[in-house]
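Removed from the display is one protein chain of the complex; every other protein chain stays in position.
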Amino acid sequence: MDIGKEVVLEMYRKMHRIRQFEQKIKDLITAGEIPGFAHVSIGEEATAVGICAALRPTDRITSTHRGHGHLIAKGGDLARMMAEIYGRRTGYCKGKGGSMHIADFSLGILGANGIVGGGIPIATGSALAAKLSHKDDVTACFFGDGAANEGTFHESLNLASIWKLPVIYVCENNGFGEFTPTASATSVKDIAVRAKGYDIPGYVVDGNNVLEVYRYASEAAARARAGEGPTLLECKTYRWEGHVVGEQAFITGSYRTEEEVARWKARCPIIALEQEVLGSGLIKREELERIAREARDQVEAAVEFARQSPMPEPAEAGEDLWVE
Amino acid sequence: MDIGKEVVLEMYRKMHRIRQFEQKIKDLITAGEIPGFAHVSIGEEATAVGICAALRPTDRITSTHRGHGHLIAKGGDLARMMAEIYGRRTGYCKGKGGSMHIADFSLGILGANGIVGGGIPIATGSALAAKLSHKDDVTACFFGDGAANEGTFHESLNLASIWKLPVIYVCENNGFGEFTPTASATSVKDIAVRAKGYDIPGYVVDGNNVLEVYRYASEAAARARAGEGPTLLECKTYRWEGHVVGEQAFITGSYRTEEEVARWKARCPIIALEQEVLGSGLIKREELERIAREARDQVEAAVEFARQSPMPEPAEAGEDLWVE
Amino acid sequence: MAQLTFLQAIRAALSEEMERDPSTFILGEDVALSAFGSTRGLLERFGPERVRDTPISEAGFVGAAVGAAMAGMRPICEIEIAPFIYCAFDQIVNQAAKLRYMSGGQARLPITFRTLYGAAGGAAAQHSETVYPHLLPVPGLKIVVPSGPADMKGLLKSAIRDDNPVIVFEHAALGRTREEVPDGDYLVPIGKASVKREGRDVTVVAIGAMVPRAMAVAAHLAGDGIAVEVIDPRSLAPLDEETLLNSLSKTNRMVIVDEAHLRGSAASEIAATMAEKGFDLLDAPIKRVAALDVPIPFSRPLEAAVIPDEARIAAGIRAVLG
Partner (left out) sequence: MAQLTFLQAIRAALSEEMERDPSTFILGEDVALSAFGSTRGLLERFGPERVRDTPISEAGFVGAAVGAAMAGMRPICEIEIAPFIYCAFDQIVNQAAKLRYMSGGQARLPITFRTLYGAAGGAAAQHSETVYPHLLPVPGLKIVVPSGPADMKGLLKSAIRDDNPVIVFEHAALGRTREEVPDGDYLVPIGKASVKREGRDVTVVAIGAMVPRAMAVAAHLAGDGIAVEVIDPRSLAPLDEETLLNSLSKTNRMVIVDEAHLRGSAASEIAATMAEKGFDLLDAPIKRVAALDVPIPFSRPLEAAVIPDEARIAAGIRAVLG
C-alpha cells in the first residue's frame, strides 16, 4: 500500500496533538488544577491514529476510559475536550461526562466509556445500523487487553461474525489492565488468536508503528465495506504513564520495572514515524517541527478556552436526561 | 483404554434410567398430570452418562435447564427427582425448585440452572474450591451450544485456564438453542475450536457414543487431577424431542425436518452401546434386558412415590431462604 | 374496534409501527419463530433483517440495540423472560439509560425493550420474578406495565415512538385476555394512569396482572357495600402522581397491590410518595399488598402463597377501612 504524504502528515499531526494534550492533562492534574482523575494513553498514539486515519468522517468509533487519543484521532476538538475535562459548560458534554464520557456524535464518536468492555456491543450495534440502513460506514471499536476478558467481547464478536457486520475490533494490548500484567490475566499470549473462535480474521499488529496500523486498518475497513464482516486487530503497545494520572499517590510498590518502561519509551511511535519519513526523504524536519509547535499551541489554546469557560449552573444538573 | 464390564453395565443402566425417566415425564406432561414445563434430553443420554462415569462420588457437576440426564448420571435419586417435578414436599428441593433447579449436594450435584450459561462460572468456582482446599476433586460443567455464546462461557474458560482449575467444560451441542439452529447463532462450526482462545485442549467428541465420551472425559479428569487445568469437550448430539415438552401447542411451523430427526434417531446412543457390547460378546442380551426392565420399574416406583407424596403447605414458602 | 388478545395487541402495535417507520427493527432470541407468540407473523411480513434472531447473548444484543439506536435506528429489543435482563443489566443501566445524559444531551436512544414477566404457574424463581423494581432506581429509563390488550397496544406504540429508552413489561399470564382494542393509530400516553373503576371508599392502585385481580376483588366487595376505586398507574416511571392524589383526596385510603417482592417494590415507592405528598389526605396507613420476600417457588401452592391473591387484596382493603 502506498500511503500519500498528506495522510502521513495528518497522522504525524494527530499523534503530536494527542501527546501534547495528554502531557498537558497530566501536568494539570499533577499541579492540582484539574480535579478528577484521567487515564492517559501517552506512548499508544500510533494505534488510535493509525486506525482512525483509515476511517471516513461518516465512520464511527467507540472508545474507552482511556479515550482522549481515539477522540483526537477521529477529529475531536481539543478545546471542547479540555473544557469537558475541566468540567465546564462549554465542554463536549456540558460538564456532565468528564474525561471518561466524552463524545462527539457529529464526528461519529459514540463516546468514551467508563465500563471496561461496555463499548464493544455498542460498536457492534453501530455496525448493525450501517448494515440495516444500507450504508457502507464502518465502526471501529477500541478496547484494551483487559476488556478482551469481558463477556461482552465474546458475545459481540460472535454476533458480528454471524451477521457479517462492518466493524473493526481494535484491541490495544498495552501489557496491563490497571496493575495486573496481561500475561497473568489473559490465557493467550496473542489476543488475536481468539479471532479463530469467531471465524474472523485476527492479526497481531505493531501498535507503535502507525504506518503498519494504518495498513491493517485500511484492509479491515475495506473488508467491512465490502460486506465481508469484522476483523480483530490486536495492536501491541505500551502505556508510558500510570493506569491513572497520579496513581503513585495511592498505590504502594510498583508493578513494572523501570527498564521495561525505558525499553518502550525507546520505541516511541512519534519518533519512529519521524525517523521513517525523514529517512525516506518524504518530509523535511522543519515541517515536522512546525506541526509539533502547532500542536502545542492548540493545546495551550484549549487550556485557555477551558479556563475562560464558565462552570455549569446547579440547575443544569436537571437537563439533558430526556429527548423531549 | 480398557473399559471394565462393570463400568459399561453401569453406563448402560444410567442411559436407560434417563431414557425411561424422561419418556415418562413427557407422557405425564402430555397427559396433563404434571403441570409445569420441562426440557428433556432424550437422545443425548450418552453425553451425560459418559462424562459422569469418569467422575468420582466426591467430584461435582453443574447442570442446565435440560438437566435430568446429568443428575441421573451423577447418581440422582429418581423418586426425589420425580417428586420435585411433581412439586411435592418430598422432592429434592421440597417443591421450591422444580425441573430446572434440582440439586443434590450430597452427590456433588450443585444444581440444574434456569439461566443459560449461568452454571459455567459456578462450576469454575467449584473447581477453584478444590484447588484451594488441596483436594483432587474435579468439576464437570454441562452447558449447551447456545450457552457457548454467553459471556460467562468466555470469562470462565479464561479464568480456569490462567488458574489451571480442575474443570471439564462439556458443551452438549445438540444442534439448537430453543428453535434457532446452532449454525445460525454460532460463528464456528466446532465450538471446540474456541479452546484455542484460552490455550486449553478442546476436542470434538461423538456425543452419541458413550464409550468415546467416557474416554475423553477420563483423560480430561486425569489432566484436571494432575493440576494441568481445564479441558473443553464438545459433544455432538441431538435432542429427539422439542426444546420444551409440549411446544407443538404454542409454536407454529417447524424448525427442523423430520428426516433430520429420523437420521439422529437411527444413531440412538443406547442401541449403539447395545450393539457394541453384544457384538464384542462382553455382555449377554438377557442382562441388558433385565437392566432395561429395572429402569422401567424404578421410574414407575418414582412416579408412585411422587403421587403419594404430599404437596407443601403454604407456610413452607417462607422457609429455606436463610442459613440461620 | 376489534376484540384482541393481549398477544394480538402486541403484534398489532409492532407491525403497525414497523410499517410506519423503516428505522424500526426487532431483535432478540427466537423472535422469528416466537415461542410466546408476541412476534408471530412478523418475520413473514418484514423479513429476517428486521426481525432478527440473536444468539443467546443478552449483554451483546442489548448493547447492539444501544449502539444501533445511537447510530440512528429505532430498535425494539426483546428480552425473552424478564429475569434474563440481569445478564444485560450493565447495558441497560449503565449504558442505555445514562448515555444521553453523560454525553450532555448528544445521544438519542429511541429503544423499546420488551419482556415477559411475572408468575404464571410453575416456572420458579429464575423465570417468574417481577423485575421492574430493579429498574426503578434508573433515571433515564421509562417503565411501562400494561394490564390489558387496549393499553398494551396504545402504550407499546407510544413506547416505540418515544425517543427515549422505554421498557415494557408484559405479564406472562395475560397473553390470552381479550378486550376491545381501537384500530390503527391508537396511542396511550406514557405517564398517565387509568382509573379502571370508580369508588369513594378506598383507592386500590394495582400494577400489571394485579389489575384484573384487584378488579375482581372490587366487584366482590361492592356486594358488601364497599366502593373501591381501582387505578392502574400503567407506567411506573414516570408516575402519574396527580391522578393518584386526586383519588386519595376523595377516598382518603389507599392500598397498593404489586406482584413484586415487598422490599424495594413499586408499591413501596408509590406508598412513600403518596404518604409524603398526600399526608393530610390519609385517614389510614397506606397498605402494601406485595409478594413475600422469598424467591418465587415452583410448586403451585407455594407460588400461590407468595404472590398476592384475591384474599390478601381483600384483607388489605378491609384493613385500611378499619
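So that you can tell them apart, the chains are marked A, B and C in the order they are listed, and the count of residues begins at 1 in each.
Operating definition for what follows: a residue touches a chain if its C-beta (ideal position, glycine included) is under 8 Å from a C-beta of that chain, and two chains touch if they have at least 3 such contacts.
Source: prediction; values computed, not measured.
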The chain left out touches which of the shown chains?
-> A, B, C
Per the definition of touch given earlier, which of C:A97, C:V181, C:M215 or C:V230 contacts the omitted chain?
-> C:A97
Determine which one of C:S57, C:Q126 or C:S235 touches the chain that has been left out.
-> C:Q126
Residue in contact with the excluded chain [from B:R19, B:K94, B:R194 or B:R223] = B:K94
By the contact definition given up top, give the residues of chain C that touch the hidden chain.
-> 59, 83-84, 86-87, 89-90, 93-94, 97-98, 101-102, 124-126, 133-140, 237, 260-261, 263-265, 267-269, 271-273, 275-277, 279, 282, 284-288, 292-295, 297
Absent-chain interface as seen on chain A, which is shown | 35-37, 84, 87-88, 93, 95-98, 100-101, 113-118, 146-147, 149-151, 177-180, 184-186, 247, 250-253, 255, 311-318, 321
Over the whole complex, note the residues of chain B touching the chain we left out.
-> 60, 62, 91-97, 101, 103-105, 110-111, 113-115, 118, 120-130, 132-133, 139, 151-152, 154-156, 158-159, 162, 319-323
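The working rule: only the chains that are shown with their structure count from here on.
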Max Cα-centre separation from chain A goes to chain B
Separation of mean Cα positions, chain C and chain A [Å, integer] | 40
Intercentroid distance (Cα basis), chain C paired with chain B, Å | 36
What positions in chain A touch 2 or more of the other chains?
-> 151-152, 154-155, 158, 162
In chain C, the residues touching two or more other chains are 54-55, 57, 59-60
